[in-house]
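One protein chain omitted, others in place.
So, chain A:
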Amino acid sequence: MDTPSLSGSAASGGRLLHLHRSGGSSFRRRLRPGGGASEAGTPLGGVSYVSTPIPDDDAFDVGADKYLLAKTYFDCREYRRAAHVLRGQAGRKAVFLRCYALYTAGEKRKEEETIELEGSLGKSNAINQELVALERELSTHRRTGAIDSFGLYLYGIVLRDKDCEGLARTVLVESVNSYPWNWSAWLELQSLCTSSDILNNLNLKNHWMKDFFLASAHLELKMHEEALKRYECLMRVFRCSDYIQAQIATVQYSMRDLDEADMIFEELLRTDPFRVDSMDVYSNLLYAKESSTALSFLAHRVFLTDKYRPESCCIIANYYSLKGQHEKSVLYFQRALKLNRKYLSAWTLMGHEFVELKNTPAAIDAYRRAVDINPRDYRAWYGLGQIYEMMGMPFYGLYYFRKSSYLQPNDARPWNAMAQCYESDQLQMIEEAIKCYERSANSNDTEGIALHQLGKLHSMLGQSEEAAFYYKKDLERIEAEERQGQNFVEALLFLAKYCKNIGRFEEAELYCTKLLDYTGPENETAKIFCKG
């Protein structure tokens, strides 16, 4: 069940095929009763699932030798040779293997060409030369019905590469409906579901693999609660699945539940010490918790396991970043990006590093590439906004914060950033700032900036009633979190003054006594208040 969540279809030909690796059909025949049993043994909360469809295989005798020879060539990565061996074979499996070999060969050549054709005006977009022919052949097969689910899967990929997304989705749905255990097909389908509307409109059979798919898709679409719920359900059935565990940890990290996620990841590493998948998320988590020892340990471990995985490079880069060695960090991010040009979080994180290095053009470039790969990456938008704000261009930066908050409307941070732009010295648009802070305060601002700023801005505008309201709320929050600081003192001071002015002396006295616990000029002011 453990499949890399980031595997691009291009690079991982060998890995994608592992579900099909059994070669002979005997293995699968053996598996079928098992599959039935697991299906019988997994009544998830009374949901009725469809029985697993049984793919009808060709008679294995026809061209079996050739198939085996081709399979061996394929495993030796001699794709064209494999395809050549299978020419003229009409069996479904043979057709699939031949097409798949051709596709892989084309992908390989494409990757090579991308480097070869790089000119002064940037990389030319090499295309997989086989796509046209493959599409034609596979569509014919699909029309005549002479295609199995794997062929459909391949057809789906080809269609996706040719930018026919709608048809690609339909074909992939057909594929997973006829053979639900091809996780690669699910993943391709997931990458084509860019909004929850599309996801909900898929015509999927109610197989339990669908739960895995939906959970993963929800995670991708940032619908964390739904994802978590589904994964927890699945966890009850597949108790030992570390994939599900890793996904749960990822969800929890995304929901900022760091400690819980940390625990799960630690557990995962104990049971599966050579794991690299999802470990970049873990490293992000460790980075956020600033535990450099654990991060260095993790980096060391993945480095020994497989240093040429983008995830490994990312982990090492995170470590250097935590250590403040940003040049090295950038170096490793660049390596990760060389291994996978579409590694989204690496672009964003590299942008952060460039910010640290004060190399703003490079940072902007990195963030912008992240955004162009995935326009829904709110962190990169946020980063762009931050850079422009730092450069003293708050008005220009507003555009980016607006984008970010549009994507993440319930996150307080973009709203806070927007508000800060508005109230900056340059813009001084206080009313707009107040609107943003209100929005932020309503969406559970954990950093507690919004309430305090609201109080401050309202008092600046002379609206002391509103100011008092927000200061009081801020006070409650600070007291609940048992923190203290300058904000606390400011709030107390304002409230004391305010209550005194409107004649609520008892309340004022209460605030003053609280103030007396602090040293500093406010203490003196409080004393004066008490006397007066």
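Throughout what follows, a contact is a pair of C-beta atoms (placed from the backbone, for glycine too) under 8 Å apart; a residue touches a chain by one contact, two chains touch by 3 or more; residues count from 1.
By our rule, contacts and distances are computed from a predicted model.
Peer 1: From the list "Anaphase-promoting complex subunit 5", "Septin", "Coiled-coil and C2 domain containing 2A" or "Superoxide dismutase", give the UniProt name belonging to the chain omitted from this structure.
Peer 2: The record for the missing subunit names the protein "Anaphase-promoting complex subunit 5".
Peer 1: Check each of A:M263, A:M391 or A:I502 against the chain that is not shown and name the one that touches it.
Peer 2: A:M391
Peer 1: Using the touch definition up top, pick the residue from A:E290, A:D425 or A:E482 that touches the left-out chain.
Peer 2: Only one listed residue reaches the unshown chain, and that is A:D425.
Peer 1: Could you tell which one of A:R109, A:R142, A:K229 or A:K342 touches the chain left off the display?
Peer 2: Touching the chain that is not displayed is residue A:R109.
Peer 1: Extract the touching residues of chain A with respect to the undisplayed chain.
Peer 2: Per the touch rule, chain A residues meeting the hidden chain are 80, 83-84, 87, 98, 102, 106, 109, 112-113, 116-117, 119-125, 129-130, 132-134, 136-137, 140, 360-361, 364-365, 367-368, 372, 384, 388, 391-396, 399-400, 425-428.
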